[in-house]
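Every protein chain of the complex appears in place save one, which is left out.
Note that the chains are named A and B in the order they appear, and that numbering of residues resets to 1 at the start of each chain.
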Amino acid sequence: MNILHEAQEKHGYLSEHILKQIAIDQDIPIARLYGVVKFYTMFHTEPQGKYVIEFCGSPSCVLADGTALEKFLEGELGVKIGGTTKDGMFSLYKTSCIGCCDEAPAMLVNGEPHTKLTVERLTALLKKLKEAHADKKVKKK
Amino acid sequence: MNACAEGQGWKRSGNMQILRQTNMEALEKARTLGPDGVLELLEKKGLEGRGGAAFSTARKWRASRDAPADERFVVCNADEGEPGTFKDKFIIRHNAETVVEGLLIAAYVVGAKRCFIYLCGEYDYLRPRLQQQADDMLARTKMEDVTIEIVRGAGAYVCGEATALLQSIQGFRGTPMQKPPHPTSCGLWGKPTVINNVETLTCAAQAVLFDDWNPALRLFSLSGNIKNPGVYEFPLGVKMSTVIDVAQPKKKLKAMSFGCFGGIMPVDENMAITPEAICVEKCHHGAYSIIFMDETVNVVDISYSIAKFYTYESCGKCTPCREGTIRILNLLKKILNGKGVKKDLQVLAELALHIQETALCGLGQTCGNHVLTSLQHFPADYDHYLKKGAKS
Partner (left out) sequence: MKITLNGKEMEADGDKSLLDICRENGINVPTLCYHASLFPEARCRVCLVEMDGKLVTSCSTKPREGASIITNNEHVMKARKLNMELMLPEPACKREDDMEVCGIYEEVGMRTARFASIKEYKPDLGAAVIRDNNKCINCGRCVRVCADIQGVYAIDFASRAHNEHVTPYFEKNLADVACIRCGQCILNCPVGAISERSHIDEVVAALDDKEKHVVVQVAPSIRAALGELFGMPAGTLVTGKTVAALRKCGFDKVFDVDLGADITIMEEASELLNRISNGGKLPMITTCCPGWILMMEFFYHDLISNMSTCRSPHEMLGMLIKTYYAKKAGIDPKKIVVVSIMPCTAKKFESTRPELETGVDYVLTTRELGRLVKMRKVDFASLPDEEFDPALGISTGAGVIFGATGGVMEAALRTAHFLATGKELEKLEVNEIRGMKGIKEGKMMLGGKEVRFACAHGGANARRLMEQKDKYHFIEIMACPGGCIGGGGQPIYRDPEVLRKRTEAIYSADRASKLRRSHENPVVKQIYKEMLGAPLSEKAEELLHTHYVKRDRF
């Protein structure tokens, strides 16, 4: 599991090429390795956005009006659950409970929890993330 | 009655038993008592698993210790995934040292060298500190050759099931395996393996060290339509009214669900929260996570989100769960869209009961509880949607 996590962190996603390499290194049949990767929702075999958003859809978050916020997020980003925005910034997923039920509704962004979400907080967060990325780009130049 | 709220900023309360630190002294005491001594002590104190199954911890450790083998393993199940449950996260954040100490005591008693902590992917941000705690404690301990590896989960609720967790550690798909054989005799790589919940290991260390350790205290994860959601510590037998007082519902409470798996039952202020009382309502207490629903909620909507949860998380191995969960979801969708008929409720119940009776693992065996209990206790909520359809 850890090998797959580390490879995904290093390369952004688990491409066919990366998995072939792991299959050779670990002496595992590639069919089996692919089966393992596809079992777990946090492993991705396609390129992901800069920010992977996992929005909780479990009962406590639903009770905190999570469904409406989910729709709002889809609208703001212009992408449906499971998709990546055209500018490659965000990938949006629905996830099962992330253990933030007492601060619902909640989501993970690149593994970091963001809780007590509201339309305002979401809007601010998305703006902040876009700006942070733009800054990085500027700095690189 | 000690109770503490986990509000903003994660304030701790020094009163909670679960937060008492053992500072390596429990491990030392364990060493002086010897493995048999520890087992006797834990049996006397009546320590039961806190992951939901409530199995005697001493019995589990004893079974692994006595199973003939040249190698044994102990695993901390930190794959907290049951919706509405966040007590293990609370413990890892505020008392990780004691968890690790409990793990090392288990390793000592059972005779294991390699220890694992399986941490769910959703809690990966807790890993750096947890890794640090584990490394520090290992450095301080005099146990030779003992290692602690943190294995990272990747978003599969079913990996909280013991045999599925072991499959995942071994690099396979996290599908549960039939029992027998039980992990205590045949677990990781065929060797005896002890798997304990985070809370159980914490209590194990505390039970060993503190004479006044109270086995009746449990951590409750409260969430839903309440003003004070959080982790609370109550003794078993606490009255529902006390819990409600602390939780502070926003409106009149209607129903409570024990996670997704335990079932949905009406809120009875006079009920004393015990396993038996909960069982009477055909529910299961699990790890005492309670999701509260008030009178503005139609239980069928929540049932739908629970059904959706199961269609994501079913591992897919056995026919009834793999095929049954999606069929239940489709039926609920049909009902919510106003197209349901009375017969659909019969089929729902039939499917739920069937999966319960014929599924391979605990996920399948409990995934129908929400359907059966909501049909039994809240038929009016279903009728509401059926009538909708009849009109159009």
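Note that a contact is a pair of C-beta atoms (placed from the backbone, for glycine too) under 8 Å apart; a residue touches a chain by one contact, two chains touch by 3 or more.
Being a predicted model, the structure only gives us computed values, none of them experimental.
**Student:** Who touches the missing chain here, B:Arg173, B:Arg218 or B:Lys254?
**Tutor:** Of the candidates B:Arg173, B:Arg218 or B:Lys254, B:Arg173 is in touch with the missing chain.
**Student:** Of the residues A:His11, A:Lys38, A:Lys86 or A:Lys127, I need the one that contacts the missing chain.
**Tutor:** With A:His11, A:Lys38, A:Lys86 or A:Lys127 as choices, the missing chain is touched by A:Lys38.
**Student:** Since one chain has been left out of the picture, which residues of subunit B touch it in the full complex?
**Tutor:** Answer for subunit B: residues 156, 173, 178, 180, 311-320, 322-327, 330, 347, 350-351, 354, 357-360 touch the chain left out.
**Student:** If the hidden chain were put back, which residues of subunit A would touch it?
**Tutor:** Touch with the absent chain occurs at residues 16, 19-20, 23, 29-35, 38-39, 41, 45.
Convention: only the chains that are shown with their structure count from here on.
**Student:** Would you mind writing out the residues of subunit A in touch with subunit B in their complex?
**Tutor:** By the definition above, subunit A touches subunit B via 1-2, 4-5, 26, 28, 32, 35-36, 39-43, 54, 57-60, 62-63, 95-104, 108, 111-113.
**Student:** Provide the residue numbers of subunit B that touch subunit A in the complex, in ascending order.
**Tutor:** 6, 80-86, 88-89, 120-125, 151-157, 168-169, 171-174, 221-225, 229-231, 257, 260, 289, 291, 293, 297, 301-302, 305-306, 308-309, 312-313, 315
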